[in-house]
Structure formats: structure tokens, C-alpha cells
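Shown here: the complex without one of its protein chains, the others still in place.
The letters A, B and C name the chains in turn, as written, and every chain counts its residues from 1.
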Amino acid sequence: MSYTELKRQVYEANMELQRRNLVIYTFGNVSQVDRQKGVVAIKPSGVSYDLLKVEDIVIVDMENAIVEGSMRPSSDTKTHTHLYRKFDNIGGVTHTHSTYATAWAQAKKSIPCFGTTHADYVHGEISCTRELTDAQINGDYEEETGAQIVDSYAHKDPMAAPMVIVAGHAPFTWGKDANQSVYHAALLEEIARMAYLTRTLDHSAQPLNQAILDKHYLRKHGKDAYYGQNK
Amino acid sequence: MSYTELKRQVYEANMELQRRNLVIYTFGNVSQVDRQKGVVAIKPSGVSYDLLKVEDIVIVDMENAIVEGSMRPSSDTKTHTHLYRKFDNIGGVTHTHSTYATAWAQAKKSIPCFGTTHADYVHGEISCTRELTDAQINGDYEEETGAQIVDSYAHKDPMAAPMVIVAGHAPFTWGKDANQSVYHAALLEEIARMAYLTRTLDHSAQPLNQAILDKHYLRKHGKDAYYGQNK
Amino acid sequence: MSYTELKRQVYEANMELQRRNLVIYTFGNVSQVDRQKGVVAIKPSGVSYDLLKVEDIVIVDMENAIVEGSMRPSSDTKTHTHLYRKFDNIGGVTHTHSTYATAWAQAKKSIPCFGTTHADYVHGEISCTRELTDAQINGDYEEETGAQIVDSYAHKDPMAAPMVIVAGHAPFTWGKDANQSVYHAALLEEIARMAYLTRTLDHSAQPLNQAILDKHYLRKHGKDAYYGQNK
Partner (left out) sequence: MSYTELKRQVYEANMELQRRNLVIYTFGNVSQVDRQKGVVAIKPSGVSYDLLKVEDIVIVDMENAIVEGSMRPSSDTKTHTHLYRKFDNIGGVTHTHSTYATAWAQAKKSIPCFGTTHADYVHGEISCTRELTDAQINGDYEEETGAQIVDSYAHKDPMAAPMVIVAGHAPFTWGKDANQSVYHAALLEEIARMAYLTRTLDHSAQPLNQAILDKHYLRKHGKDAYYGQNK
């Protein structure tokens, strides 16, 4: 893929964040990796969506050095590249401070799988990371945020749970490309909102049992999936 | 009714789901039955509303075999046809994951009749089904979901309570045709939202007493109704 | 005022209900009285806002007999005329099932005056009526609803608290004309929403003390008011 096409896809995915009401002002950023070229395209830091142009998208290498672009890349770039280096089956990453997902992050709680809307996309709870230690915060903060996320996936395939919430901070989501990572960000926000309502309606609400959780996930994913037109 | 007209009506009812903010992406599906012809028209599986066309609507028979259409029907088709077979006075069915109705489903709670907004449309509480057993989940899941709904109507006329929530899942609503089933889906979402607010404002809030519940329902329904222009 | 002009003003006020997101479908109704002519103009029953026309507005006398119009008036007409007969300083009445105000009605709770947004418009709490008895419900229901509202104003000027919530039902508001009654309906919804959030944030939150309550109300009302341009 040419840098121009990569930047265009990343630009479109970033603009979708605003259309889906997942960001205000300059919040949020989306990236996409080109693994053959070893580069990542990402939103520039602190630019408003109303002013963002395709050519503003910054190309960096896997170690965060700027390859092409006149602007400074997102201040969260190191978290994105960390995820691309550690999760070799993901192609795009989205970071937002979407309201309900961020509320769960601020409460430092994983989101229980209360229903099939959740089970259709994530096979189990949506994890909240452990909190960063003071040493991690005062060290390479954005790199450590990535490391903390990866830590939550020791026993889990990143694509079977393409969304995570960082304790005290906000969500990160990913997918096969930038566009799908935004799709997962929008789904996470809706799942987080439904889970908030469920929990406040009944503080002792219980998650789905394993049988239905498996059923819904496997209806949409894996070799026997029967949802949609492309199987 | 011609297949073309049936598909047009089902298409319009599906598009109304999006206009009423009851669905995101490819969520939700609406169908309508033609009992003389013994067929059901339903949304195809996993198609986005922005791309949906009249000719994409699939016609199936009462046992789910495709009669006309090149796409795969909604993965929930068996639940729809089950309802048409068992409830002989309904003409349209809607399934959504609308936010507040789904929160009650996830909390596995029936919605108490807290006020006249509810009493105008449903004569009593809006039932939450029992949970499916593991055997039902691993058997013919969508068929069993329909059976679980029908089970809740052993002593109740489906048209006197044209909306139900499936435990751990989301709502189904119905009506005399596809269009009215969407109308009931929108009303259910508003009733569910008001009931959520009532319950969280006062966890010991009590339902309406029977006299006012009867009064409001019978103002709109039955031989002495005096609401609207067509009585 | 001519019937034509009266109908035009009532039509515009009804349409404003929809623009302010206070109603869905055919919910809600607004009326205005012409005390010289002894008539009330009101929305017809069960007509959708998208189809409503000026000429559909119905003119009735103070005892609910149709004076002009080919449609049936709102099923809540008797409540409106009751209020006009008992509160001689009001000129317009609005009834909605707006979400947050209705949640307070369903919880059967008066809205405490938690802040200056409330104190600017209502001098004290916003009353919730007592519940109707079974005899009242099975008698002349809409007339009794009006009587129950009037009962809450035994020691209060209707214009010093131009909004009330009917237990188990929803709000009624009024003003010097139809337009101002809708303005009060919109303010009530916002006040009810803020009060809901305050109460759920802290179930022991206390109302404002009397001194600031008086100050804010008198900044906007009475002979020493200094808010706005027309004093």
C-alpha cells in the first residue's frame, strides 16, 4: 500500500470517530500499520477534526521515528507501536475517551459480559488493566501503557477481545485495520453504556453463563459462523 | 399482497429503526408475514442500513426455506417464524438491541408498570422471559428463543402486551404489521428508559394500582376507547 | 382574537413540543384560552406532529363542547378546561410525557428545589399530586385529574409555580399563553433532569435554603426584578 493510500485510510477512520460521537475537540487518535513496509500512519497531536487533512497524517516507523510528515504525531504514538510490535495479528488501533467506556476505566473495573450484544464481539469480560506503578508513570509513560495492555493478554488472543480499558484512563481498541478498530471503539461504547445501566439497575446483576456466551460468539466468529453474507 | 409490495413495506419498517435511533451498524431486523401466501419477508443478515435496498429483503416460508432473494436472511429468522406460527393474530415482528430495553434484559427483570405511558400500551408488566437452559442454547438456539417467548404468553393475549424482553439478550416486539411492530419497539425503548429512571430514583418504587392501569389501557383499546380519530 | 389566530398560536406551540424533544409520535398536547370568547383551542386527539395542520386545531367551550373543528379534541381536554376554570390567571396549558419529569411522576415524588435553575422559575418544590382514588379513576377521570392538580394549589399562586407532576402519570405546565406553557414544559424537563442527577449522585442531597431561593426567584419576578430587558 502506498503511503498516500495508507494516510487516506487513517484519515477516514479518524473522521469516523467524530461522526460516531466518540470524541470532542482534539480527543482521540487512530492508526494503521503496514507490516511489509514496517510503518504506522497516525493522527497528528492536538489537531481538531474540523481542520484535519489527509496530508497531516504522520508516518512513523515501528520505533516511533518520523518517516514522513511535517507535524508531530499523536502523543500516544508509543502505545500504538507497542501494540503493533506485540500483537502481530492486528492492523489498526483506536484510542478514545468515549464517555461510558471511560467511566468504567475511571472506576477501574472490567466490564462483565451481561448480554449477547457484548458476547457477539468479545468472548468474556472486557478487561481493565492493572494500574501503572509510580515508576512506570515517571518512566516511559506511553510505552508502559502499551506494556500494561499487553500484560492483560497473557492468556487471550487479542482478536478474540479487541478492546481493553486502561485503569484511570480510557479505552484502546484494535482490529484488522484502522476502520475496524473504530468499529470496535463504537461497539465498546455501546456495550459499556448498556453495562452501566445494567449495573446501576441492579448492583448484583450477574454475567451470562458460559453456554450462551460461547453460542453468540461462535455465531459470528470461527468456522461455523452463520451471521452475515460473507461466510 | 405482491412480494414486491411486501418487501417494500418491510424495507421501510427496517429503515425506520435507524431513523428512531433504535439500532447501530447492522443491529436489528424487522419482518412481516403474508398469511395467505404463507411467507415472511425479513431483512438480510449483517447488512448495514445505509446500503440496504428493497430488493435485498428475503422472502422465506413459515419453515424458514428461502422462497425469493439472493441473500441469506437474518440469523434471527427462526425466532420470527416461530412467533408467526404460534401467535396467529400478529402480522409484523421487530428485534432490536435498543439501549434501555436491553439493560432490563441484561438485568433479567420484567419492567413494572410504573405509569400511564406504559399502561397506554401494555396491560400489566412487560415480561422478561426465563433464561434458556444449556440444552436449549446448544440445540436450535433461535427456535428455542421463540419458544421461550411464547412460554411467557401462556395466560396473555400477545396483542395486549406486544413487547417482551429476552433474558440476557434484548427485546422483541410485534404488531398488526411490520410498521406497527417498529412503533412498539420505539415505545418500549421510551418506557424502559422511564422505568430505569424511576427505579434508580427510588429502588422501592411501586407499580400503578390496577384501577388506573385498566383505565389507561381501555382509553386506547377495546370497544369503549376514546383516544384518537379512528374509533 | 379570531379563531384563526388562536388556532395558529396553538398550532405553533404544539409544533414547538416536537422541536424541543418533549414528545414522540402523538404524545402531548397544548391549548390556549380566549377568556372573552369563553373558548379553548386544543390539539386534536392522536394526530402525529408531522401531519398536524393549523385547521386541525379544535375549538371547544369551557364545558368541552366542540365549537369549531372536524376532529375529536385531545382526550385530555377536560383536564385543560378544568384548569382554565379554576386558575383564572393562566392563558395556556401544556401536557407532555417528557422523560425525566415523568420519571419523578412515576416515583410519585415532588421535585425538591436543589438549585438556582429551579429557583429562577418556581418558588419552592415542584409538587407531585396525591394519587387518584379508585372512585376518581372510574368516575370522570380527566376531570378528576384536573381537580387533583387544583388541590395542590390550595395555598399557592398557580403562576408562582407554573408546573406540576401528576402522580403515576406525567407533567402539566401553564403560562400566560400557549407558547409560555411550552417554555415551562421545557424548563421543567431540564430541572427534573438536573434533580434526578443530583439525587442519584447523593441520595441525601438537601434543597436550597430559603434566602437564596427567594433571591433567585425575585431576581426574575416581581417589582424589583432585574433580569432581562423588559422590566
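In this section, a residue touches a chain if its C-beta (ideal position, glycine included) is under 8 Å from a C-beta of that chain, and two chains touch if they have at least 3 such contacts.
Here the structure is a predicted model, which means the values were calculated and not measured.
Q: Omitted chain: which shown chains does it touch?
A: So, spelled out: the chain left out of view touches A, C.
Q: Considering the complete complex, identify which of C:L52, C:A147 or C:M194 is in touch with the unshown chain.
A: Looking across C:L52, C:A147 or C:M194, the contact with the absent chain belongs to C:M194.
Q: For the full complex, which residue in A:N64, A:S110 or A:T200 touches the chain that was left out?
A: Going through A:N64, A:S110 or A:T200 one by one, A:T200 is the residue touching the chain not shown.
Q: Just checking the interface: what residues of chain C touch the absent partner chain?
A: 114-117, 183, 186-187, 190, 193-195, 197-198, 200-202, 205, 208-209, 211-212, 215, 219, 226-230
Q: Which parts of chain A are in contact with the chain that was left out?
A: With respect to the unshown chain, the touching residues of chain A are 24-27, 44-47, 71-72, 75, 97, 99-100, 102-109, 131-132, 134, 137-138, 141, 168-170, 196, 199-200.
To be clear about the criterion, only the chains that are shown with their structure count from here on.
Q: Chain adjacency by touch: line, ring, star, complete or other shape?
A: Shape of the chain contacts: a line, open at both ends.
Q: What is the distance in Å between the mean C-alpha positions of chain A and chain B?
A: 33
Q: What positions in chain B touch 2 or more of the other chains?
A: 200, in rising order.
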